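To start, the structure under review is shown below, and the notes come after it.
A single protein chain has been removed from this complex, and every other one stays in its place.
Chain naming follows the written order as A, B and C, and within any one chain the residues start at number 1.
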Amino acid sequence: MREITYAEAVREAMSEKMREDQDVFILGEDIGVYGGAFGVTRGMIEEFGPERVRNTPISESGIAGAAVGSALTGMRPILELQFSDFITIATDQIINQAAKIRYMYGGKGKVPMVLRTPAGSGTGAAAQHSQSLEVWMAHIPGLKVIQPSNAYDAKGLLISAIEDDNPVIFYEHKLLYGMKAEVPEGLYRVPIGQADIKREGKDVTVVATAIMVPKALQAAETLAKEGIQVEVIDPRTLVPLDEQTIISSVSKTGRLVVVHESVKRAGYGAEIASMIAESEAFDYLDAPIQRLGGKAVPIPYNPELEKHAVPQVEDIIQAVHATLNREGA
Amino acid sequence: MREITYAEAVREAMSEKMREDQDVFILGEDIGVYGGAFGVTRGMIEEFGPERVRNTPISESGIAGAAVGSALTGMRPILELQFSDFITIATDQIINQAAKIRYMYGGKGKVPMVLRTPAGSGTGAAAQHSQSLEVWMAHIPGLKVIQPSNAYDAKGLLISAIEDDNPVIFYEHKLLYGMKAEVPEGLYRVPIGQADIKREGKDVTVVATAIMVPKALQAAETLAKEGIQVEVIDPRTLVPLDEQTIISSVSKTGRLVVVHESVKRAGYGAEIASMIAESEAFDYLDAPIQRLGGKAVPIPYNPELEKHAVPQVEDIIQAVHATLNREGA
Amino acid sequence: MNKQVELPKAFSKERLLELAHQMWLIRYFDEKVDEFFARGLIHGTTHLCVGQEATAAGACAVLNEQDKITSTHRGHGHCIAKGADVNRMMAELFARETGYCKGKGGSMHIADVDRGNLGANGIVGGGIPIAVGSALTAKMKNLDYVTLCFFGDGASNEGSFHEGINLASVWNLPVIFFCENNQYGMSGSVKEMTNIENIGDRAAAYGIPGIVVEGNDLFAVIEATQEALERARNGGGPTLIEAKTYRWKGHSKSDAKKYRTKEEERFWRTEKDPLVFMANRLIEAGLTDEQEWENIRLQAKEEIEAAVRYAEASPQPSLDSLETDVYA
Partner (left out) sequence: MNKQVELPKAFSKERLLELAHQMWLIRYFDEKVDEFFARGLIHGTTHLCVGQEATAAGACAVLNEQDKITSTHRGHGHCIAKGADVNRMMAELFARETGYCKGKGGSMHIADVDRGNLGANGIVGGGIPIAVGSALTAKMKNLDYVTLCFFGDGASNEGSFHEGINLASVWNLPVIFFCENNQYGMSGSVKEMTNIENIGDRAAAYGIPGIVVEGNDLFAVIEATQEALERARNGGGPTLIEAKTYRWKGHSKSDAKKYRTKEEERFWRTEKDPLVFMANRLIEAGLTDEQEWENIRLQAKEEIEAAVRYAEASPQPSLDSLETDVYA
C-alpha cells in the first residue's frame, strides 16, 4: 500500500470528509494559501475555497466560539489552533461552553466540532510553543481526547472525530508530521475508545502516547535483543480510555511502565497508573508502576536541554530494566 | 483563642500584609465596596483605598496580565478571580507568562503574585461556576498551588504565598468560607510544601483536599466508632507536594484512599495515587489504592444531583470499608 | 437618543398588547423569582432583569421563529421574549425534571435550541463568539435567519466582545450585537470601567454601524433592532446596538447596592419604568385604556402564579439522570 505522512493523512481525512459532507469546514489562522503553520492544510483552499477553508484573524477565543456556535447550529467545524499552547486562550469556549452545553441544556443541542492542534516539543520553539497539555482536556467531562501516534491512526481517528457528535480534541504531534505509514485511500474509521497493542510481549507492559509510541517501539526493539519482551500499548484516545486492554496486558505481564512527553506531575500517566493500581490488575503487579514524563520545567530552547526535558528511548529502556529488577511485591 | 471564619482569615492575611508591605495590593472584579463575589474583601477598600484595592473591568485576561506585569516590575499583586472557572479566560497569562517568565529569561525576573480564587460546587451555581480545576495548575511547572481546608491554614498559607517570590495559585473553597477555626492575630506562616496530619490513625490513610478534609474527618469520626482508626492527611499544597508525609503514613497503614472534589479522571488524586504506587510505600500496600473524586459530569444545578456529583461522607466511609475488606495483595 | 419614536407601523394593536403582556410576564417572573429566593425556596443564584423588560421584548419583537438569540446570566427576559414557556422556565429554576434543562442548568443555562434560543450563559461575554458561529452557519448554509446576541455593558470589556465583533465584521455575518447597558456590571459602573460615553461607539473599531438607543422605550428598541435586522438580512453585516437601561434589583441574590445611590434607583424606578412608559404611549395613542392594561397585567401575574404551581407540582429529576446527557 502507498505510504503517506502523518500530516498528509490528517489532510486526507479532512478533504475526504469535506467532499462527502458539505457541513464540514475548517477554520483557523493561516490555513489558507499559507497552508497552516505546519503545512497540514496545504492545497485545501485551492480545492474547497475560502468559505470552507476559512482563514481567521488571530483571535483564538473568538474562533473557538465561532466553532462552537456553528456546531450548535448544524455545521461540523474543524478548528485548527496553530499550537496547542494556544488552547490557553480558547479554554473558556472549549471547556465552559463546548464541553458543557449539552449537559447544561438537559440533553438538548450538540456540539460536533473537532479541535485539531499540534503539541509537543522537539522543534526548538521553546516554552510557549512546545507544551503537551492534553491532560487538561482529559480532565473535562464532555470532551473526547485523541492522540494518534502514526499516520494510519491519525486518518482513521480524525474521520471518527469529524463524524462524532461531540467536541473532540485532536492532538497532533509536530515530530510525527513527517513520519510515513501505509494509509488506505478513502474513508475508514479507527474507533474512538479502542487502544492498540502496537507490539506484543509478555514481560512488561509499556503504555505510551503520541511521540512516545515510536520511542517505546524502538526501546522494545533494543530490549528484545536482550530477550526482554515488551508489550507496547497505545491508548490512542485518552477519553474515552480503553481501560480493559491495559488491564489485561498488565494482568499478563505484571509490570507497567507508562510514558508520555507531557510533564509527569499530574500528567495523564497518573490516571493510567492509578487506574491500574485500583483495578484487578493490581493483584498481578510484580513491581511498582513506573511513570515517565516530562521534567517539571518549561521546555527550554537549547536543543540538548530540550531533549533532556522529555523522556527518550534510553529512559524507557532504563525504566523497563528497573521494573524487571524488582522482586515481586 | 478567638475563632474567625475562613473568609475572615483570608481577609486578615491580606490586610495584615498590606499594612506591612506597601507593594502588596489586590485587584479584581467587584472587590471594592461590593466586597467581592463572596464578601472576602469586604471593608478593605475603606481601609486601603481604591488604589490598593483595585476594582477592575470584567477582563480576566487583562487583569491577570496586569498582575503579571506589575509583579515583574516590583509589586506583589493579589489577583482575585471571582470564580476559579474563569481561570479559563486568564490561562495564557497564568501559565504561558507568569509560570514561565523566569525560566524563559534564564533565571532573571520574578513574578511574585498570588491568584486567589474560589472553587468548588455546593452552591447551586451550576456547571460554569462550580468547577475544581486545581489539577490544571498543578501540572504546570513554575506555579505553586495551594488549597487550604480551614481558616487557620488559609491565613498562614496566604501569608506565605504573598511572601513567596513565585506565582502562587491559591484555591479557596466556597463552602469553607463560613467555617470557623481558631486563628491567631498577627502574621504567622504555614509553610508551603508541608502536609498536615489532621487526624492520626493506623488502619488506613485518607488523603483529602479542601472541602474533603472536613468530610474525611467526619467519616473518620464515624469509623472510629467501629474501631477503625483513620489517618487523615491534608496535603495543603499540591505543588510542592509533601510526598514524604504521605509515603510514611501509607507505609504505616498499608492502605490509601485519596479523595477530592475535582473530577476523578485525571484529577490530582491520580498524581497522589501514582506517586504512592511508585514509591517505597508500594511494598507496604495491603489493598489497591482507592481514589474518590467527582463524577465525569459537569456540575448540575439540581441540589440533589449536585451533591451526588462529588464525594460525600458516606462515600469515604464506604471506600475505607472496601479497602479494609481486601486481603493483602 | 431622546426623540420620541413613532409606534412601529408593522405592529398591529394586538401585537402591541401581546408585547405589553410579555413585558408584564417578564416583570412578574423575576419578581416571583426574587420572592422565592428571599424565602430560600430557590437554590443557587439568579440575576433579575426587572426594569429591563423593554430591551428583551423590543429586541425579540422583530425576530421571527427561525431567528436565533444568545443570552446571558441575566436572561429570563430574553427567554420569555423569544417565546419560552414560563412553566418550564419556572420548573427549571425549581430544578425540576420538567424544566428546560431537566434541572441540570438552572437560571444561567436555560436554552431552547430548537426554537432559536441558543442559551443563557454563565460566562460574561461567553455568548458573543457563539452568536458569531451561529451567524456563520446561516451564511454558509444560506439560511435566512439572523442571530441576535445579548450582552451587558460589563461584557463589552471582555476580549470575547472584541474578537467576536471583529470576526463578524470581516466575515460580514448576519448578526446583531445587542448591548444592554444597565449602567453596572456586578458593581462596577460603566463610567469607571470604560472611558467613553457610549459603548455603541465601539462599533467604529470594527467598521460596522453603532446605534445608541433609549432602552426603556420599547418602540425605540424595536426601531433600532428592525433597522439592524434588515441590514443583516440583506447581507449588510453586523450592527452594534447599545440600549441604555437599568436593573432595579441588586446584581444577584446578595447585593447591598453600595455602589449606587438610592436617588439614582428612585429616578429609574419612578421616571423611567418601561412599563409605565409603554402604557402611557399606548393609552395616548388610543390603542388601549387603563382597564385593558390592568387586565393584561393581572393576566400575566396569574400566569406566573400558575407557573409556580406547575413547577412545584413537577417531579425532581431522578438520580439516574446525573450521568446522562454528557455526550450526544
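Throughout what follows, a residue touches a chain if its C-beta (ideal position, glycine included) is under 8 Å from a C-beta of that chain, and two chains touch if they have at least 3 such contacts.
Note that the structure is predicted; figures quoted are calculated from it, not measured.
Looking at A:5, A:55, A:132 or A:249, the residue that reaches the missing chain in the full complex is A:55. Per the touch definition above, the residue from A:197, A:224, A:297 or A:324 contacting the chain not shown is A:297. Considering the whole complex, the residue from B:7, B:31 or B:67 that touches the absent chain is B:67. Contact with the undisplayed chain is limited, among C:57, C:208 or C:304, to C:208.
Touching the omitted chain from chain B are residues 23, 25, 51-52, 56-57, 59, 61-75, 77, 92-93, 96-97, 101-112, 141-142, 144, 165-166. Although one chain is not displayed, chain A still touches it through residues 29-30, 32-34, 37, 39, 55-62, 85-86, 89, 123-129, 295-298, 300-305, 308-309. With the whole complex as reference, residues 157-163, 166, 169-170, 192-196, 201-202, 204-208 of chain C touch the missing chain.
Here is the rule we go by: only the chains that are shown with their structure count from here on.
At the far end from chain B, in terms of centres built from Cα atoms, lies C.
Taking each chain's centre as the mean of its C-alpha atoms, chain B lies 37 Å from chain C.
Per-chain Cα centroids separate chain A from chain C by 41 Å. The set of chain A residues touching two or more other chains comprises 61, 92, 96, 103-104, 141-142. Multi-chain contact residues, meaning those touching two or more other chains, occur in chain C at positions 101, 103-105, 109, 121-123, 126, 159, 326.
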